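Note that one protein chain is taken out, while the other chains of the complex remain in position.
Entry: chain A
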Amino acid sequence: MATISVRTRDGGLHSFDGRIGASLMENIRNAGFDELLAMCGGCLSCATCHVYVEQLPTSASLPVPSIDETELLEGSDYRQERSRLSCQIPFDETLSGIVIGIAPED
């Protein structure tokens, strides 16, 4: 079991089993969180799957954001140091236990 915890905008924390190989965006969407619009379907053309990585399991690491991801995130009024586009993070076993917050809607 590889779990993902998602903090929704109302502050609630929800955990579920993630699917290995799918992106974090797809996992969050498929778990039924409709706050995450992910309008472009995961092709790095919008920033509507913006999340905060609140906790990363020890020894896990995330792929370095591409220039495109960084530039898209720059456009958010809610960008923080831990901001990522969840479509750009493939979910694997090492990320089990990750805690993700859904960023406010721009």
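Here is the rule we use: a contact is a pair of C-beta atoms (placed from the backbone, for glycine too) under 8 Å apart; a residue touches a chain by one contact, two chains touch by 3 or more; residues count from 1.
In the analysis below, contacts and distances are computed from a predicted model.
Selecting from "Ferredoxin reductase protein", "Extracellular solute-binding protein", "ABC-2 type transport system permease protein" or "Lactate utilization protein", the unshown chain of this assembly corresponds to "Ferredoxin reductase protein" (UniProt protein name). Against the chain not shown here, chain A presents residues 22, 26, 29-30, 32, 34-35, 37, 39-47, 67-68, 71-72, 74-75.
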